[in-house]
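The chains shown are only part of the set, and none of them has been moved.
Chains: A, B, C and D, in written order; residue numbering restarts at 1 for each.
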């Protein structure tokens, strides 16, 4: 699970801001298409999202996150997720 | 998004603990079947999970969470999620 | 429940600051008139408020918050609220 | 604004728990009727609520909160609220 919150300098020219946001959306679509982003939701009222990313390992995650146009203005939180018996049908519910 | 962390008293008899965990799993399956729980993952190493629950409103969420056998031993975190343009195809990516 | 705290750059020209605050108030009145803002209070001594907003879902909340003139300088906190038996008259007080 | 989160000992007999919750609801109704509780909402999934209480001063608030049957098991947060120009129609929107 990846939390991304973007804080753009309030003095950034409008054009630059819009271009960055558009580039971010384009890159995001590529990652959805590639299956890297499984699910993604917005945190209402914030330039922030939380999503479930499928990657081979943390190295790939680092590279992919580093490829985001807004990366330099992001606060990033990464949380490893394990599968849940409710989704896998497993019995042991430790 | 709902975070549930369960802290069972360490002195709880083994049997009671196992029965509660099994009842929790059964109730969870009902909620998955009913479409209330969309996605759920485990936080590795903890008796905790994070999931995406679909409910009509917070009242329904309160009732459903209150129906969980482990509810009394749970720490609950609820975070409203908005849809993301990457999933809806919307253009505006504020 | 929505918490909004605004931090305007201290170097912002007075005029721009006053214009933004006035625009924010006008937009706020529209949202009160539209029933989107049910209740709103100020946190004394701060450029911050806490309010109860009625929206269909988190998507609408995101759009509405994004329409606030001060949005770019805001720290936003959103907390889902369920109704309370004291207001609904319900009996079960889990 | 008053936040109340109740943590009842998990070993508390069911009867005692139910009696306390019922007494709490009765006392709450008295406070709503007396106009002390203006608004109150539940925090979904928790034995917790957030409300707007109208009292003459903090002394009255202390006495009223102390009269709640669940007081001894409560974590209490109090936050002073000022009125907002959106509700009072005032112009100055500092």
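The rule is simple: a contact is a pair of C-beta atoms (placed from the backbone, for glycine too) under 8 Å apart; a residue touches a chain by one contact, two chains touch by 3 or more.
Quick caveat, the model's predicted, so the values are computed rather than measured.
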| item | value |
| --- | --- |
| With 4 copies placed, total copies in this complex | 10 |
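As a convention for this text, only the chains that are shown with their structure count from here on.
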| item | value |
| --- | --- |
| For chain B paired with chain D, centre-to-centre distance based on mean C-alpha positions, whole Å | 26 |
| Chain centre separation (chain C, chain D; CA means) in Å | 22 |
| Set of chain C residues in contact with two or more other chains | 58-59, 61-62, 66, 78-83, 94 |
| Topology of the chain contact graph, where touching chains are joined (line, ring, star, complete, other) | other |
| All touching chain pairs, where touch follows the definition stated at the start | A-B, A-C, B-C, B-D, C-D |
| In the complex with chain B, residue positions of chain C that touch it | 57-59, 61-62, 66, 78-83, 94 |
| Interfacial residue positions of chain A with respect to chain C in the complex | 8, 10-11, 42-46 |
| Chain C residues within the chain D interface of the complex | 1, 21-22, 24-25, 28-29, 32, 37, 39-44, 47, 49-52, 79-87, 91, 93-94 |
